[in-house]
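Following: one structure in structure tokens, then a few remarks.
Each chain you see keeps its place in the complex, though not every chain is here.
All chains are identified by letter, namely A and B, in their written order; residue positions are counted from 1 within each chain.
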Amino acid sequence: MSDIWLSTLKTTTPQEGYELAIKLSRMAVKLTQPSAEIRQKLREDYANNADSLTAVSSVVAIHFQTVAAANDHWKDRP
Amino acid sequence: MSDIWLSTLKTTTPQEGYELAIKLSRMAVKLTQPSAEIRQKLREDYANNADSLTAVSSVVAIHFQTVAAANDHWKDRP
């Protein structure tokens, strides 16, 4: 994958940081299973299973920790 | 989702920080499974399963770590 999809961890707001965390969590899946078709099928599985959704949320939480640290937890925001 | 739901990680008390951590843990689920109806059904599953609840608690714990760091662990509170 030669696309540039991650040039900075800086975001303006915590919410954008959260959205970046979601992107980061999905990208590992994409790089491991490159077929969009298969990923779409798998989505049916995890989007309808409570534990799968919790696991997804767990990965987002770890990435959000990283993104928050990269932004000094947006402490300077007014 | 264009709503602003996360404008700061700052909270007045640790307890409010904990509540924010819960919100953060649920939001990834909401963004992955947008249907409120399906989420309500899934809630029946995980709210009645010990391991599912522990997994939910684990995600909250990760987010609480982030929120606590963003608030300097509320160190200046008397």
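Going forward, contacts are C-beta pairs under 8 Å (C-beta built on N, C-alpha and C of every residue); 3 or more make two chains touch, one makes a residue touch a chain.
What you see is a predicted model; the values in this text were computed from it and never measured.
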Legend entry - Complete-assembly copy number [criterion: all chains share one sequence; 2 shown]: 6
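Rule of thumb we're sticking to: only the chains that are shown with their structure count from here on.
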Inset, instruction - Could you give the separation in Å between the centres of subunit A and subunit B, each centre being the mean of its C-alpha atoms? - result: 16
Legend entry - Complex contacts: residues of subunit B adjacent to subunit A: 4-10, 24-29, 31-33, 38, 42-43, 45-46, 49, 51-52, 55-56, 58-59, 62-63, 65-66, 69-70
Legend entry - Residue ranges of subunit A touching subunit B (in the complex, touch as defined): 13-15, 18, 22, 46-51, 53-58, 60-62, 64-65, 68-69, 73-75, 77
